[in-house]
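With one protein chain withheld, the remaining protein chains of the complex are depicted in position.
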Amino acid sequence: MTKMMYRDAVRSTIFEEMQRNENVVVLGEDVVGGMGTAGGPEAIGGIWSTSTGFYDAFGPDRVIDTPISESAIVGAAGGLALAGKRPVAELMFADFIGVSLDQIWNQIAKFRYMFGGKTTCPAVIRMAYGAGFNAAAQHSQSVHHILTSMPGLKVVMPTTPADVRGLLREALRGDDPVMFLEHKMLYGVEGEVPDGDYTIPFGHAKLTRAGEDVTLVATGLMVSRCEAAADALAEEGIGCDVLDLRTTSPLDEEAILDSVEVTGRLVVVDEAPQRCSLATDIAALASEKAFASLRAPIQMVTAPHSPIPFALELEQAYLPSADKVQAAVRKVLDWR
Amino acid sequence: MTKMMYRDAVRSTIFEEMQRNENVVVLGEDVVGGMGTAGGPEAIGGIWSTSTGFYDAFGPDRVIDTPISESAIVGAAGGLALAGKRPVAELMFADFIGVSLDQIWNQIAKFRYMFGGKTTCPAVIRMAYGAGFNAAAQHSQSVHHILTSMPGLKVVMPTTPADVRGLLREALRGDDPVMFLEHKMLYGVEGEVPDGDYTIPFGHAKLTRAGEDVTLVATGLMVSRCEAAADALAEEGIGCDVLDLRTTSPLDEEAILDSVEVTGRLVVVDEAPQRCSLATDIAALASEKAFASLRAPIQMVTAPHSPIPFALELEQAYLPSADKVQAAVRKVLDWR
Amino acid sequence: MQLSREELLQAYRRMKVIREFEERLHVEIATGQIAGFTHLYCGQEAVAVGVCEHLDASDKIVSTHRGHGHCLAKGCDVDGMMKEIYGSREGLCNGKGGSMHIADVDKGMLGANGIVGAGAPIAVGAALSLKLDGQGKVAITFSGDGACNQGTTFEAMNLAVVTKAPCIFVFENNHYSEHTGFEYAVGTNKDIASRAEAFGMKVWRADGTDFFAVYETMRDVLEYVRDGNGPAAVEFDTERFFGHFEGDPQNYRGKGELERIRAERDCLTNFRQKVADAKLLEGTVLDAIDEEVLDQIDAAVDAARAAERPQAEDVLTNVYVTY
Partner (left out) sequence: MQLSREELLQAYRRMKVIREFEERLHVEIATGQIAGFTHLYCGQEAVAVGVCEHLDASDKIVSTHRGHGHCLAKGCDVDGMMKEIYGSREGLCNGKGGSMHIADVDKGMLGANGIVGAGAPIAVGAALSLKLDGQGKVAITFSGDGACNQGTTFEAMNLAVVTKAPCIFVFENNHYSEHTGFEYAVGTNKDIASRAEAFGMKVWRADGTDFFAVYETMRDVLEYVRDGNGPAAVEFDTERFFGHFEGDPQNYRGKGELERIRAERDCLTNFRQKVADAKLLEGTVLDAIDEEVLDQIDAAVDAARAAERPQAEDVLTNVYVTY
């Protein structure tokens, strides 16, 4: 076991994988930094410090600093993958899927299918998502529901350094396009990381709190808010299962349904607004497949249906909080 | 009453509105056609024939033929709207939100909010969506769930010529950005159209079949499949409410919940794949707000989780059919 | 002309295969036998063949919605393509892709593409891969005069220049994007190539209806790019003989335009003329090829009609490698 920050887990895993497999190639804006300047390369190593030292170790052909051209970045990742490489492309902010969605959705997600299974497309697209920095409406969004809705993409949302390492290795060694979503507010979080070359298979949720009264399902930053709510409720003798989905596509349906079968009560927490969200996706799943077990209406704790506001107070009010999760748990327990 | 095709309802409504309000401006690829050719302007009037005659009537400043640059088209619509005009932009295929999503999602949807309510953005973005033409994975998609998930956008999906006219007028006279989704397979459908200058307010579903056993909820082409299923089931004495949502944002929650309260059984039909879809959105709504009424698990009849295949047989197997809807109805009726 | 007799015969045959493949599709589509949108390459054969005759399977190309010619020139199987267009399970893409998505990655053909302009960034990525491999291989992206207005095309050109990717941007200017004229839609101070030049690329221009002009130009372009000088661009002036898609009324054409381009700008006629004038090939030999090609296309259509149809359960295969 080693202690490590989330951002370092990202960086070290890619670095090790680049050492291990010469086909792994990194590209993105400022992944090197300093190109074409007096200061010279390695000025920054990614604005999230997730590629520091890569350029010095692997050079410009494997660590490709790009202009501000997200469509070209994702498209080039697609071309690299079709040609046999394992690209890891960085979108500085998940919000920039807006300027690159075609290459994600209509290209890399579909190559294998459209081409009759005769190619693989092992492109990993990393992106920093989520609110909490007061970065306002265009730099704070959660986009997992959009990507999860798209067949051909796998969508990964790690919450801990240990999961980052296992899931990122899995992504880098698989043959499918993976959207690797890193929550900005988690980059600085530290955690224990197992030694050794482990991978974590996709589609396996993690139970981070166990209880028999209510099932809480969440991803990313929302997992810790569920845990806080669960811990507070535990003091009152209310027991919650907290499920960290870890990947939203594939989805661990079984873990959700198994828990709901026991608790009969489900609260889904999502940082995105509710309409056509992952929250509704999971609620719908349970309402179809765990119908007989449900003892109360499913509650969804999500962001409201608005863009993300700038001001401190507004962003705070916007985001699902541990308090709102607690309130939802009480509501499902108080039903009838 | 007049008989009219769906595509003619689109065209005549915009044409009349252009006559009525000089601020209405049309832009898009080949909305004129023939620009810069020996044949001269008006070679096509939109590939769906939804702007035939516009150029001759209103000239190049109000009927703007554009290069193949969807981001610029939607962005220009945004700029026109901020400057006081009422642009109607055409994306030939809804799939092209892939190359223009930023301008839809991060720009026109958010101007009003980000600018503290100090502007309006009356931009209407029309797009042809849906499968049925064997146009394969990049020219057949349903995108309403993606757009519905985005706060700031209104999403309209008319199914009949009469609804086209009322809803399009409402869109053209409102002050919010509207995504106007026209199903390709409906363009050739004829229907009665009321006379006079009527509008249809957004957020009002239409009950197209009434019955007390099961509630069917759908949009676009799927409405007719629900109707076909309902008609067949009616012969066996099974009564279905069929709700055509008409707009998915805003959503007529009341109509759905009222019907489910009576029937206790809900089948949601969606042309898109299920994950984070409108189908899950409505299932989640009912599972939260009509929980006590539900007498069987909600069924979702959707496309499978794959890109849209090309071959006739495959596309047919891919799309929800009236038969699949019937089977789902029987399933909810047979529960326990 | 430095081509051997074998090379000349092969080039002619390839162009003829494309021509007859497309002429036959034109007929077949009219009978309603083929579903979906089909864009025929007829008229532009000299570009695809003049470019691809220089390549081997480890060079890559990325194509467009009008992709049959590029596929055939890069060596995709005629039967497999015809079956794909007919939507058969035996098609090159098992009937899942269709006309707009034909690919054969093993042949270095990274896909036709239904999204205008989407191919260019993909080609840059392929070129970056080839640069890393260090074998002097190149990636080529074909773009129309319409596609050259899509943001992705510009981003790709700039990215290629910045990264010195061995990528060649082949612009096929057939003067129309759907129903709109080049003169209207493409803002330039001269032509498409001059735009590419402004991104810092070396550019070439040639008559795209003259196989020899294309072939000779590409020799220079390829030498430049294979030598590690970074990307390059070429603009070929060409013609499409059919409508944008099958069913297009072509109101945008001038009077007699189609007859004129068929008469004066046919790359096959042009080729025959040139090899006859230079006494390189005999008409009878070419006539024999014509016969063989017609038979080959007949056979391909028969095979496609008889080929196995896909099954409902095929819908859910190949979404991922691992599920």
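Going by the order they are written in, the chains are A, B and C; count residues from 1 in each one.
Just so we're on the same page, contacts are C-beta pairs under 8 Å (C-beta built on N, C-alpha and C of every residue); 3 or more make two chains touch, one makes a residue touch a chain.
These numbers come from a predicted model, not from an experiment.
Screening B:25, B:266, B:298 or B:311 for touch with the missing chain picks out B:25.
Only one of C:4, C:135 or C:188 touches the absent chain when the whole complex is considered: C:188. In the complete complex, the hidden chain is touched by one of B:5, B:18, B:47 or B:76, namely B:76. Remark: the omitted chain is touched by one listed residue; of C:72, C:92 or C:162 this is C:162. Among B:152, B:273 or B:320, the one in contact with the hidden chain is B:152. Of the options A:33, A:211 or A:320, the residue whose C-beta touches the omitted chain is A:33. Annotation for subunit B: contacts to the undisplayed chain at residues 25, 27, 61-62, 64, 66-67, 69, 71-85, 87, 102-103, 106-107, 111-120, 151-152, 154, 174-176, 250. Within the entire complex, the positions of subunit C that touch the omitted partner chain are 149-152, 154-155, 157-158, 160-162, 184-190, 194-195, 197-201. Considering the complete assembly, subunit A touches the hidden chain via residues 29-30, 33-40, 42-44, 47, 65-72, 95-96, 98-99, 133-139, 304-307, 309-314, 317-318.
Operating definition for what follows: only the chains that are shown with their structure count from here on.
Relative to subunit B, the chain whose mean Cα position lies farthest away is C.
Mean C-alpha position of subunit A lies 39 Å from that of subunit C.
Of all residues in subunit A, those touching 2 or more other chains are 71, 102-103, 106, 113-114, 151-152, listed in ascending order. Shown for subunit C are the residues that touch two or more other chains, namely 93, 95-97, 101, 113-115, 118, 151-152, 319.
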